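To start, the structure itself, in C-alpha cells.
One protein chain is absent from this view; the other protein chains keep their places.
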Amino acid sequence: MAYSEKVIDHYQNPRNVGSFGTSKDVADRKDIGVGIVGAPECGDVMQLQLRINDEGVIEDAKFKCFGCGSAIASSSLATEWIKGKSVDEALTIRNTQIVEELSLPPVKIHCSVLAEDSIRSAIADFQKKNGIVPANAVGAAAAH
Amino acid sequence: MAYSEKVIDHYQNPRNVGSFGTSKDVADRKDIGVGIVGAPECGDVMQLQLRINDEGVIEDAKFKCFGCGSAIASSSLATEWIKGKSVDEALTIRNTQIVEELSLPPVKIHCSVLAEDSIRSAIADFQKKNGIVPANAVGAAAAH
Amino acid sequence: MALKFPIYMDNAATTRTDPRAVEAMLPYFTEKFGNSASRNHVFGWDAEDGIEIAREHAASLIGASSKEIIWTSGSTESNNLAIKGTARMYAKSPEGTKNRGHIITCVIEHKAVLDPCKRLEREGFDVTWITPPPDGVVTRQMIAEAIRPDTILVSIMWVNNEIGTINEIPEIGKLCHEKGVIFHTDATQWVGKMPTDVERDCIDLMSWSSHKMYGPKGVGALFVRRRSPRVRLEAILDGGGHERGMRSGTLNVPGIVGFGKACELCCESMDADRERLFGLKQKLERELTSRLEVAQVNGHADRRVPHIANISFGYVEGESLLMGIKEIACSSGSACTSASLEPSYVLKNLGIGDELAHSSLRLSIGRWTTEAEIDYAIQAIEKSVNHLRTLSPLWDLFKEGIDVSKIEWQSH
Partner (left out) sequence: MALKFPIYMDNAATTRTDPRAVEAMLPYFTEKFGNSASRNHVFGWDAEDGIEIAREHAASLIGASSKEIIWTSGSTESNNLAIKGTARMYAKSPEGTKNRGHIITCVIEHKAVLDPCKRLEREGFDVTWITPPPDGVVTRQMIAEAIRPDTILVSIMWVNNEIGTINEIPEIGKLCHEKGVIFHTDATQWVGKMPTDVERDCIDLMSWSSHKMYGPKGVGALFVRRRSPRVRLEAILDGGGHERGMRSGTLNVPGIVGFGKACELCCESMDADRERLFGLKQKLERELTSRLEVAQVNGHADRRVPHIANISFGYVEGESLLMGIKEIACSSGSACTSASLEPSYVLKNLGIGDELAHSSLRLSIGRWTTEAEIDYAIQAIEKSVNHLRTLSPLWDLFKEGIDVSKIEWQSH
C-alpha cells in the first residue's frame, strides 16, 4: 500500500493551504463559502474556503485537512482544480476523477468523497449566504 | 531412538542361531524343549530350542527370531545366559534383567517379555515331554 | 562419484529443502523481516510482496488463481481446515443435534484426514468410510455408490502416502460437481510431482505441504475454490482476519517465500524429475522382486506415483530390515511414523495381512536420488533380507511347506 507519486507530491507540497480567516472572521463575508466535512473521531476533517466573485467564479481557494496523506492530497488537488472555475463547473467535479488522478487504492476512496463533499458544502454555504437557491439542490443532497 | 551398542552387537553377531531340527524332527526328542511365542501379525515370533541333560542342565540352546532388532538381541542374549544353567536357574531370569543389559527403551520392553516367555515355554515343553510337573506351574502361568 | 551415506530414501516423509529455496528465504529473516500485515512501511510492503509472489507461484503450479490460495502451517492444518471448516459451514442442523450432514472418506487416508472426520462423527455428522480393494485405488464408482442426498463433503487423497497409489481424482471431482457435493483432496504426495489442474479436475479444496516438495517445513497451502462453486469455510484459527478470514495469524514470511520458490522449481523440473524417478523406481522394484523370493510390490500395478515404492519381503520383520540397511534412510509399515508400534493401518486395511504389513519397506526417492544409490539399495536390501531369513523361524516353516497363516499362534 505504498502511496502514488502524486499523493506524495501533494502531501509534501500541498497547494493552497490556509484560510481567509477563522470561522468567526469569515462568518459574515458573503464572498466566502466555507465547507467543513468529516469528523475527528472518523480520522478526517476537511475545511475548504472559497472566495467567489460576482460572476460566480471561484477566484481563490484555501484548505486545511486533518486526515491521512490521501485526504490531504485529495483536498489539495480539489483546490487546484476549482480555482478559476465557475461554481457550476466546480459542482461537476466527481470524486472518481480525484481517485483516478491520484491513483487512490479502494481503501482510500472515502478521501476523494470527502473532497467532493467539501466542494459542495463550501458552495452551498456561499449560496446560502447570498440567498441563491441552487437548481439541483435536492438532487445534489441526495447524491450523498 | 538409536539402538544401544549391545543391541547392535547381538543383531550383527547373533549368538546360537539355529535349531536342533525342524518342529517335526524334534517333536519326539525328550532331551529337547521347544518354545515358540509371539505371532507374525504382531510383528514378532521367537523360537527357542533347549537341549537339556538328565541332571536338568541346559547344555545347548538355539534360537530363531522374526522380529525387530531388540527382539533378535533379547533372544540372542537369552540363549547366552541360559546355556549351562539348570532349568530352575533359567526360570529365575526376568525380562527386566534383559531390559537392563540391553538398555532397551520403554517401547521395546515387550521384546524382553517375549524372550522370558520363550524360556518358560521351552522349559514347559521339556517338562511336559518328560512328565515333570513343575512346583510353581500355576504361579508361572499367572505371571503373564 | 562416491556414494555419500546415509542414503536418503524417505522423501515421502519429508524432503531436503532445495538450496535455491533456502537462498530465496534468507533475506526475509534479517533484511526484509517485516510483518506482511504492517501496512505503513517498507518492511511490511516487502514482506507482502514476497508473500504475493509466492502465492502466484503456488497458484500457477495447480492451475488456480492466486486469490484461491490460503497459507497454513502444513498439510495437517490444511486438511483440518478444509474438512472441519466445510462441515461446520455447511452443516444441515446446529451443534448438539444428529444427522448434521454426510461425509465420505476412505480408511487409508492420512491421519490428518481420518482424525478430523472422526471428530466430526462425534459432532453429529455421519461419515461413510470406504475400504478400497487390495490394489488401494479409490474409484469414481465407489464414491458414486456412497453419495446420498445429504452428502456435503467428499474427501479423498490424490495419492496414498504409504503405497503411492493414485485415486480417480478427476473422475471423482466431476462426479461431485454433478452432484453438488464439495470435493476435497489431500494432494500432499501429488502436487509438485505431477501436473495439476484444479479447474479441469473439478477440485474444490486441495491441501498440500511445502516440505514434501523440496520447500521448508512449517508451511502448507489450501486451495479454496472461489467460483462455481464459491466455497466458504468456518475458520479454525480465529483472530485478526488474515487470509480472507479463513486463517488468522502472522504469516510465516520466509517459509512462504521458500515454499513459493519450491513451487516455481517444481514447475520447471517436474517433467524431467518424474521421468527420471519413474525409471529408478522401476529398476528398484524389478530387481528386488526378481532377486528375492516372496517379495511383493504393494498397491496397484500401474496407478502409482514415480517416487514411492512399497515392497513386502515375506517372513522378514520390517524394523529389523531397516536396522540391517541402516546406511539407507527409509521407513517400514512395521513401525508407524508416529510414536506407536502398530503396523501400518494402510496395509492392514487393504487386506494385505498384518504379517506382510510388518514385512514392508517404503522406499521413497526424490530430486537428488542417483542411480548409484538405487544400485546400492538393491544390493543392501537383498543381502539383509537373506541374512534375516536365516534367523527367521517363519522362513523355515515356509521352506518346510507349512502355511504360516494356518498356525494357531500364541499371541501375547
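Each chain gets a letter, A, B and C, in the order it is written, and its residues are counted from 1.
FYI, a contact is a pair of C-beta atoms (placed from the backbone, for glycine too) under 8 Å apart; a residue touches a chain by one contact, two chains touch by 3 or more.
Just so it is clear, the structure is predicted and the values come from calculations on it, not from any experiment.
Checked against the full complex, the candidates A:Ser4, A:Ser19, A:Gln97 or A:Gln127 give a single residue touching the omitted chain, namely A:Ser19. Residue A:Val45 is the one among A:Val45, A:Leu77, A:Ile98 or A:Ile123 that touches the chain missing from this view.
From the set C:Ser38, C:Ser60, C:Thr370 or C:Asn386, the residue in touch with the chain omitted from the display is C:Ser38, counting the whole complex. Chain A meets the missing chain through residues 3, 8, 11, 14, 17, 19, 22-24, 36-47, 64-69, 71-72, 107, 110, 113-114, 117, 121, 144.
For chain C, the residues touching the absent chain in the complete assembly are 6, 8, 10, 13-17, 19, 21-22, 26, 29-30, 33-35, 37-44, 73-77, 79-80, 94-97, 110-116, 118-119, 123-124, 209, 211, 216-219, 236-242, 248-255, 319, 322, 326, 329-332, 335, 337-340.
The rule is short, and it goes like this: only the chains that are shown with their structure count from here on.
The greatest centre-to-centre distance from chain C, using averaged C-alpha positions, is reached by A. Chain centres here are Cα averages; for chain B and chain C they lie 41 Å apart. A straight line joining the Cα centres of chain A and chain B is 96 Å long.
Multi-chain contact residues of chain A (touching two or more other chains): none found.
Contacts with at least two other chains are made by no residue of chain C.
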